[in-house]
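One structure below.
Only one protein chain is missing; all other protein chains are in place.
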Amino acid sequence: MSYVRNAWYVAAWAHDLKPGAPLAIHILDEPIVLWRNGDGALGALENRCVHRLAPLSLGRCEGNKLRCMYHGLLYDRDGAVVEIPGQDTIPARARVRSYPVTERHSWVWVWMGEAARADEALIPPAVGLDHPDYVLGHGQLDYAAEARLINDNLLDFSHLSYVHANSFGASETWARTRPTIKSLERGVHVGQWLEGELAPGEPETEKRVDNYNCYDYLVPGVLLMSFGSYPVGTAARLDRQAPDLDDAEGLRTFSSQAVTPTTARTSRYFFSIGPHRNHGDEAVRDMIMGVTHRAFAEDRTMIEAQQRVIDVSSNAPFMPTTADRAAALFSRLVEKLAREEDGPPRRTP
Amino acid sequence: MSYVRNAWYVAAWAHDLKPGAPLAIHILDEPIVLWRNGDGALGALENRCVHRLAPLSLGRCEGNKLRCMYHGLLYDRDGAVVEIPGQDTIPARARVRSYPVTERHSWVWVWMGEAARADEALIPPAVGLDHPDYVLGHGQLDYAAEARLINDNLLDFSHLSYVHANSFGASETWARTRPTIKSLERGVHVGQWLEGELAPGEPETEKRVDNYNCYDYLVPGVLLMSFGSYPVGTAARLDRQAPDLDDAEGLRTFSSQAVTPTTARTSRYFFSIGPHRNHGDEAVRDMIMGVTHRAFAEDRTMIEAQQRVIDVSSNAPFMPTTADRAAALFSRLVEKLAREEDGPPRRTP
Partner (left out) sequence: MSYVRNAWYVAAWAHDLKPGAPLAIHILDEPIVLWRNGDGALGALENRCVHRLAPLSLGRCEGNKLRCMYHGLLYDRDGAVVEIPGQDTIPARARVRSYPVTERHSWVWVWMGEAARADEALIPPAVGLDHPDYVLGHGQLDYAAEARLINDNLLDFSHLSYVHANSFGASETWARTRPTIKSLERGVHVGQWLEGELAPGEPETEKRVDNYNCYDYLVPGVLLMSFGSYPVGTAARLDRQAPDLDDAEGLRTFSSQAVTPTTARTSRYFFSIGPHRNHGDEAVRDMIMGVTHRAFAEDRTMIEAQQRVIDVSSNAPFMPTTADRAAALFSRLVEKLAREEDGPPRRTP
């Protein structure tokens, strides 16, 4: 499995990166230290002092610089050593890699490829926690599984009928119908009508609705998803075309989710979800977050178990089904982009 | 070390396999799911969905079928996929391996070799928990050690004098005399008189007895052991030949034990033990089980420590003693049977 390097990866929730407190993370198996400079701007460096490979994440923020707290080497935000205590000259090779880094939509994004190609226009248009239209909850989860398996999970919602039969109360419709799938320049769009379902959040009323769920799944692994609930018959009336979400009458939600490959066998998963302000308040958000936490624990249980089986099954192949189409499209896109990057595609071990 | 594949391995206590609750186990490094069908019969499949390698042990029992709860593929008890939700055709290769499986003597047995050669006559004649003649307790233990080391332990009771000096109060006679050993078609028979010992279970009386202990140790790793206590002088009178166990005057017990190689470095150990109904009741059984639990913990401590030393001792050889004869015979038998199996012998990594 190749990963794209010329892409923005979510590294942290912006509010978790506090002034004076460097944060360690691995992305694509590379150790990275993030920190907030004295001027509020972000720094992202290789987390490995040139001197003796101590992690800079144990270091001390000094204005716009970061000091290794083993023997005191001081780094600027470009990764250059600007001071070696007790030594007058600094070798030219005394520098670590710096990564383009920026804060957007409540997330810290790190560009893992060539710095010269870092283009903020490629940051996926996630919805930040401060967006005026939505009442969002948020969280993050660590996975003992490779990111690819989580991408695959999120690109095939037929699993809702089984993995989330209890938590989401998802019907078999998710598995027995197939969504509309479209290729995007840097991703895949998936849209699906679920007709005559129980109204979400009020199953006890036995009220029936037509639900529409759609998302863009964007490189390197970002899901941006809308959900809207409509009167029964809407799907038929629209000939199963995508509705205007502003016309939703029942629940309407938005969710941003990001899957970051930390190491070859671990991932970090960031997510927010909540109702459009015209369709729900903090109480609705809290109800949705409760169900979401339960459902995401179900996903993790299944995917980590899948990873363990894969680990003891040398090269056992997958057998694709028709439900895999979006996952296959996205996987092919990632491989194409990886091939197009300078040099041979990088593979995690 | 080779293991025999054309043999019945104990996979579980039958009562631990409950309707509606699939059970995961590894045998010879292969992931297997066991489940009880709606009709009470057992199923045993490769625990790895053909679709994306999710474990079927997280699945749902549906009558005589088992549904993978990741994306809903449904398997029959032969391992064939009989439904892919939302997809009309099922590829011919959509099947997992199924294993011959049966329930006998309170244990679930799985045949790891060629299905065509699975012969229930080869199931070792263990004594089930419902046997009318015995009052049995039972248990199981997981080992962080390869099965071969446990087999070797059980084939050389000279260790009782040292490992179990406290728990069983075993005298040095176990180590200082050698048992009678006979080859069997699929195992080894070991019998030993221990003369003038303290009467088992009543050391405070200082009463002396002649004890006789014997067992068959059968492929792939099943111990079936009888013990009887006789008046002092019996061994001499019988010229150290095997006694009739029905003539035992003191304690008489039976024990069934099975060692299953789960992975190359882990094993599961199943056991039952207790008095013949004419020689003891539930109270005697509970006393014996108390001592047994303590003794088996002593074995595990020693064998896991031995495994750890082996793991850091690249190819350090064993130095056989005369006490190793039964272990050597059994080991040679296993290697011969493994060689005779079709194709090259399978080795665990």
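In order of appearance the chains are A and B, and numbering begins at 1 in each one.
Note that contacts are C-beta pairs under 8 Å (C-beta built on N, C-alpha and C of every residue); 3 or more make two chains touch, one makes a residue touch a chain.
Only a predicted model underlies this, so the values are computations on that prediction, with no experimental measurement involved.
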| item | value |
| --- | --- |
| Contact residue for the chain not shown (choose from A:84, A:163 or A:288) | A:84 |
| Touch criterion as defined above, residue of B:156, B:195 or B:216 at the omitted chain | B:156 |
| Selected residue (touches chain absent from view) among A:94, A:222 or A:273 | A:94 |
| Absent chain, residues of chain A that touch it | 29, 31, 47-48, 50-55, 58, 60, 67-73, 84-87, 91, 93-94 |
| Hidden partner interface residues of chain B, rising order | 152, 156, 158-159, 161-163, 165, 172, 175-178, 301-302, 305-306, 308-310, 312-313, 316, 318-323 |
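The working rule: only the chains that are shown with their structure count from here on.
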| item | value |
| --- | --- |
| Cα superposition of chain A on its sequence copy chain B - rotation in ° rounded to nearest 5 | 120 |
| Chain A-chain B separation of Cα centroids, rounded to whole Å | 48 |
